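Apart from one protein chain that is not included, each protein chain of the complex appears where it belongs.
After this line comes subunit A, so read on.
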Amino acid sequence: MHNIFISIVVFFIKYPKFDISYLQYEKTNTYLTMRKLLSLTLTALTAASAFAGGYRVSLQGQKQLAMGHTGVGVVNSAEVLFFNPSGMAFLENRFNASVGANGLFARTKFQNQANNWTNSTENFGTPFSAYVSYRATDWLSVGLAVYTPYGSAVEWDQDWQGSHLVNNIDLEAIYFQPSISLKVNDYFSVGGGPIFVSGSVNFNRNISRSQTDEQGNRTDVTIDAGGVTAWGWTAGMMLKPTENLTIGANYRSEITMEARDGDATFHDVPGFLSTTLTNTTFDADLPLPAELTVGFSYKVNDKLLVAFDYNRAYWNVYKSLIVDFHNAAPTSVNPRNYKDASTYRVGAQYTANEKFSFRAGWYFDESPVQDGYFAPETPRNDSMGYTGGLSYQINQRLGVDFSFLFLHFKEVNNSYDYYQEDGQNTTFGGTYKNVVFSPGVGLSYNF
């Protein structure tokens, strides 16, 4: 029998060895495949839309904020540098300065009744502004504006139900705007200037809904980019057809913040992903959209001034947020699909006497976020702003300004439907309710 089998072996001498690796879970390629596919779990990785306009709280000046944040047709103080730099030319004083800051209290509550989820976030920020103008000649004024139109912070509980979209985000963007204003004649001026933006963003989210390290800690990533700079411009014009009517228009250009080589840091990475989810750098472009404002103010009598503004923000440029990681992780594309949005503002100022003036205002702010794109990083819907404030003139030169803003949001049922998990879109949503409140204080100095 033994010899027989030897002969058979010879008979089949060229019979090759079977490789069953394919059957054993694609053994040879699995690790590489795993790395590649796990990287795909990062495709929904999103940086901040925080540069973005779900959260563009208008707090660029105490006096104008108190008047519903109108101002494109208001010549009141150095704050006009933000609202319409052409208005500098019509300021009474040769030198005007305004500085101020707000305490921004934003609270958001979230709930999902089907799943018994509740959560909330409370955030505080201190946007500030400083404006100075100087009339160099009868027809030329120059000035400098520094302001923070995009300062946003949202901090949910780490690992909360929406942690695959965002745990926390912190955005700061400071605008520096040197400006000039030319008084063409007593009825008409133009003005504008370049804008230099310096910004930073810090954003954290979990890499998926269920991935943890070996100890059960959820795996997350922080992307951080500081010192991101960009240039833009603003230009406006002001028309005073009668003594009591002032009409203004102002345009602020789109500014694209190009974050380059920001830091992406992964935490609580399980061992098998440690070669994939390596700390790396990333590139991302974040558009700050162009904004057009038109409006007017009318002096009803010596004491009462009313103002109306209309803003149009061209948010449609924010199609998606694209984060390009400099490791094996593929480029992450996160649909945002924002739409252009309008804001309607009305305000009034009552100058009681030489010492006191009082202000009030209201506005309706339309959200650029469309249904199905409602992400908890900017969980804000249409809002109505109620504003008020007063100024007290300490002496002829120095005054102190107080303002407050209360932003009212209706509760909203909405969701983000474009989170990709293993190639399938999944939805995260519920009911959101926001309250934003912001008291502010500032000083004005004119001579």
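Assume a residue touches a chain if its C-beta (ideal position, glycine included) is under 8 Å from a C-beta of that chain, and two chains touch if they have at least 3 such contacts; residues count from 1.
Note that in this section contacts and distances are computed from a predicted model.
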item: Name of the absent chain as recorded in UniProt (options "Quinol oxidase subunit 1", "G-D-S-L family lipolytic protein", "Cytochrome c class I" or "ABC transporter ATP-binding protein"); value: "G-D-S-L family lipolytic protein"
item: Residue in contact with the excluded chain [from A:209, A:299, A:312 or A:339]; value: A:209
item: Residues in subunit A touching the chain absent from view; value: 1, 4-5, 7-9, 11-12, 14-31, 33-34, 37-38, 41, 105, 107-109, 111-118, 120, 161, 208-212, 214, 270-272, 274, 390, 392, 402, 404, 406, 409, 411, 417, 421-428, 431, 433-435, 437, 439
